[in-house]
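Shown here: the complex without one of its protein chains, the others still in place.
For chain A:
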């Protein structure tokens, strides 16, 4: 019996590596009648070598094999009597499979397959309801009119609320672009009264539909979780109408445990609101917010003695309307932050018009990851080279028509940690690019450059540059190519 379990465990992970479609084929390994399972297994055990080799061939191969076996499974169903004889010979009873092994196996199965398996026998049915299997749940709320993806079945949602809500600890909601879905998420949230969540994620998969809800409705649902949880550690509520008073509730109930807070693009929160979180939640290590919430006070609060080291700070700098003015952050505040948390990552996403960069990169900033979503001028990139000594990763989606030669070389020279760079609609001359790569050398672990970016010059054409760059990187490198249709 142990042998079967081992083989089951052995095969399932290698299938799971593959995509959902193929993983669904697992169903043929665990059909509803245990007898079929065993008869099918018998065969496999006899061909033990076969089982071993299939795993080393990678996921597809083994999937194919499983598929091929499907018809034979049906055949066995027809030959049930014969299988029964087999079973007696081996003296096997699936109901005796120890719960911990069953749990282990169940953990690898998609919910639907666990549900099928739960119909096998009383023992498996009990296993289906083990709290360990219900700690983590992702509610998918989609409407057929607005999404291509399936939704979590309403009956399942009901059952979870009824039987497992006290087991839930790690919960996320994936919501499509319709308001109904966001509303449904709030309805579920407000029913989670007897559970203590550690993680809550509200994820808009298309348009930010939580923003379309009446604010009060959203807030009252969210605060149910805040009040009942008491030990919330991770919270991801980007693009939602969360506001200052609800953050106060969060802090009042979860200040000791909160470690991660992601709230990019939450327009109803004020700098004072987030400051309150930073002041009270000393365990906060990871924070994502928009630039308008970033203040000197916030940085000082995060770098207070009581506060643990910050690990990640993500800032989205977004322009609401062209020509917007942005405040500046004092260098001394960044310095304080850096003294307090010398290893923290500062990730900044810029979505600005070219003329709005005035206040940025005038003084040293401890940015590690920098993303320019819109066109950015040569001048700004020049300043990046001067003022971002901790830069690890740089992505420039677009730039004007003039090549970025000097800017890149300056960045290579001054940003000695730089290990990843991505260039979209930009231009760089081939020789400047080779020079850049030569200066950075092998520490450039990612180099994603559109083929169009590189302008051939007297020294290198596009075929030569691939060799030259590969040489300096110590690995084979190609520019990213686009299909010519």
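The rule is simple: a residue touches a chain if its C-beta (ideal position, glycine included) is under 8 Å from a C-beta of that chain, and two chains touch if they have at least 3 such contacts; residues count from 1.
One rule holds in what follows: contacts and distances are computed from a predicted model.
Within the choices "Acyl carrier protein", "thioredoxin-disulfide reductase (NADPH)", "pantothenate kinase" or "Cryptochrome-1", the name that UniProt assigns to the complex's undisplayed chain is "Cryptochrome-1". For the options A:121, A:206 or A:227, the residue in contact with the chain missing from this view is A:206. Contact with the chain not shown here comes from a single listed residue; of A:215, A:236 or A:459, that residue is A:236. Only one residue from A:214, A:245 or A:322 touches the chain missing from this view: A:322. Within the full complex, the residue among A:111, A:195 or A:386 touching the omitted chain is A:111. In the full complex, the hidden chain is touched by chain A at residues 9, 13, 16-23, 56, 58-60, 100, 103-104, 107-111, 132-133, 135-138, 140, 142, 145-149, 169-170, 172, 174, 176-177, 198-199, 201, 203-208, 233-234, 236, 238-239, 259-260, 262, 264-265, 285-286, 288, 312, 314, 316, 318-319, 322, 345, 347, 349, 351, 353, 369, 371, 373-375, 393, 395, 397-398, 400-401, 420, 422, 424-425, 446, 448, 450-452, 456, 461-463, 476, 478, 480-485.
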